[in-house]
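Showing chain A:
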Amino acid sequence: GTLDDIRARGFARAAIHNEPPYAFMTPDGTAAGVGPEVMTAVLKRLGVEQIDWVVTPFSTLIPGLKAGRWDVVAAQQSIFPERCQQVNFGNPTSTAAEALLVKAGNPKKLHSYDDIKNDPTAKVAVPTGSVQLKYLKAYGIPDDRIVLFSNHADAPELVLSGRVDAYTIEDAAADLLLRSGRVKGLEVADPFKIPVVDGKEVISYAGATFKKEDTDFVEAFNKELGAFEKTPDFAAIMDKNGLRPISAKRALAMTAAERCAGK
Partner candidate 1 sequence: MASDLNVDTSSTLAFLLAVLPLLLKGLQVTVAAALLGFVVAAVAGLFFAVLRRSSSRLITWPLVAFLEFVRDTPLLIQLFFLYYVLPQYGIVLPAFVTGAVAIGLQYSAYTAEIYRAGIEAIAKGQWEASTALNMSRARIYGVVIIPQAIPRVVPALGNCLVGMLKETPILSTISVLEMLNLAVIIGDRTYQYTIPLTIAGILMLVVTSVFSYLIRLVELGLPKRGVPLR
Partner candidate 2 sequence: MTDIIEFETVTKSFGALTVLDRFDFRVRQGEKVTLIGPSGSGKSTVLRILMTLEPFEGGNIRIAGQSYHMPDGKGPFRATQAHLFNIRKHVGMLFQQFNLFPHMTVLRNITEAPVSVLGLSKAEARERAMDLLAMVGLSDKATFYPNQLSGGQQQRVAIARALAMRPKVLLFDEPTSALDPELVGEVLNVIRKLAEEHDLTMIMVTHEMRFAREISDRVCFFDKGRIVEEGPPDQLLVRPSHPRTAAFLAAVLGESSRPPLPDDADRQVSRNGPQPHPDTPAQVLGRAGAAA
């Protein structure tokens, strides 16, 4: 299996794409963020000391995994059923609740998906391939008011240029963005009502991604992950990356298998 290969080789190859605070490459060349830091700790417990990091666009994370270009993806990808058919997920380590970024002052007074739906002039942007699109659709927001973007760095421009009025973002990413002080003229819609789809508040669960056939690797990973989550180091990683305590708490209460089954 892949784990044996890694051990034989002496180092693991892991891929991320840039999406702070979940995963990113620091300018000095080390991977940081929730995904890489957890991955480093767990692999260490599995006896793998060294990791080769690859930064690559989101859309190539899984093809590269399948093609054997890397052994594991540490980009904190969301776990949901369609994806489980193609890859294996480690148990979730973080969760994200929805937030909405709007122009400072929230001129259209958008505080929920319902507000977006009910204002026929309101336009909203979502990342391509994301679950948020599904939620917006579930709320009945028409296609012509939804704009897809592929790079998170595009999103502030979309709002600031007036092409959209809001964009969906995960709470932790929004916190980080605003705290960095780099983007002026945006704010998180506050209060914001977490959307409800199929009678449940929507929360996304994210974890490491493995090849479909690497069940033993996943098992070993999950086992060590479970142990690591009980150490203060885990909480420190979450804290350092600005995740709210509720994020990890929710994650620990769920397994990948349950998410894959649609729970």
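Worth a mention:
In this text, contacts are C-beta pairs under 8 Å (C-beta built on N, C-alpha and C of every residue); 3 or more make two chains touch, one makes a residue touch a chain; residues count from 1.
Regarding candidate selection, all candidates are chains of the complex that A comes from, given by their letters.
Remember, it's a predicted structure, so these values are computed and weren't measured experimentally.
Only one option in 1 or 2 touches chain A in this complex, and it is number 1.
Interface residues of chain A, counted against candidate 1 in their complex, comprise 58-59, 62-63, 82-83, 85-87, 125, 128-130, 133-134, 137, 143, 146-151, 154, 157-158, 161-163.
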